[in-house]
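A short worksheet on the structure shown next.
For this depiction, one protein chain was excluded, whereas all remaining protein chains were kept in their positions.
The block that comes next holds subunit A.
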Amino acid sequence: MPKAGLILAALGLMGLSLNATAQSVGHITLASTTSTENSGLFDAIIPAFTEATGIEVRVVAVGTGQAFEIARRGDADALLVHDTRGEEQFVADGWASERADVMVNDFVVVGPDDDPAGIREAADVTEAFARIAEAQASFASRGDDSGTHRAELRLWESAGVEPDGAWYRELGSGMGPTLNTAAAMDAYVMADRATWVAFDNRQNLALLFEGDEALFNQYGSLLLDPGRHPHLKHDLAERWHRWLLSEEGQRAIAGFEVKGQQLFFPNASR
């Protein structure tokens, strides 16, 4: 098939010229979550890492479920996600050799300012969720197997509610699109604080419930197992992993603010 060969060669050439502009000394591909990317955390901390090591970090921001899948297929060198149970499973399944706590932020429950379900008065988040279900008030769920979606499902479970019915809308979207939709239909929604604080299109939405320990959102960094995908840049990825846990990395995370508010709290155990 000489024609196919020609096309491939042409593509290769074009690819070379295109990629040449973006090449640096060395780069890793980091699969991470939309919450970290959309809040601007990476723009704040990656330059410090790149300056210290010369390693460029290319972020592909997706849901946690998709991030795991990208890593499983060998398409990312490093992984920073927020689903501790899923992460431990990932290690147990042999895809990663190490998992470490990096930082926490928390989830908040936002909804229409007039709060038809009355969750402002709820004692804890389980009660808040139960009240929303009881009032059959519109609730917008991520529905995308992301870390936030998984955390939300666990909260419904502990509230003893099977979320079902016309009031419960599974959107299958990222955090930002879900907030946009919730704003448009005056629905309750559980969001990570980082995306909420940085979000501009709030319309009638307000922060209604926060502070319960069950809303704790732990981020973890994973060191992928070199045995699975030998071609990955494991040495560079390990430097990124170690840097995140180092004093310098942890300080960079603590220093990141949006609208004067610290959004991520470093908690690596050293």
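Assume a residue touches a chain if its C-beta (ideal position, glycine included) is under 8 Å from a C-beta of that chain, and two chains touch if they have at least 3 such contacts; residues count from 1.
We take it that contacts and distances are computed from a predicted model.
Asks: According to its UniProt entry, is the unseen chain "NADP oxidoreductase", "Acetolactate synthase", "ABC transporter permease" or "(2Fe-2S)-binding protein"?
Replies: Hidden chain identified via UniProt as "ABC transporter permease".
Asks: Touch as defined at the start, partner being the missing chain; which of A:Ala44, A:Ala198, A:Ala214 or A:Ala268 qualifies?
Replies: Final answer for the missing-chain contact: A:Ala198.
Asks: Given the contact definition stated above, which residue among A:Thr34, A:Thr64, A:Thr84 or A:Thr126 touches the chain not shown here?
Replies: Of the candidates A:Thr34, A:Thr64, A:Thr84 or A:Thr126, A:Thr34 is in touch with the missing chain.
Asks: Of the residues A:Gly174, A:Gly220 or A:Gly249, I need the one that contacts the missing chain.
Replies: A:Gly174
Asks: Of the residues in subunit A, which ones touch the absent chain?
Replies: Within subunit A, the residues touching the omitted chain are 3, 7, 10-12, 14-15, 18-19, 22, 29, 34, 38, 43, 58-61, 72-75, 174-177, 179-180, 183, 198-203, 229, 231.
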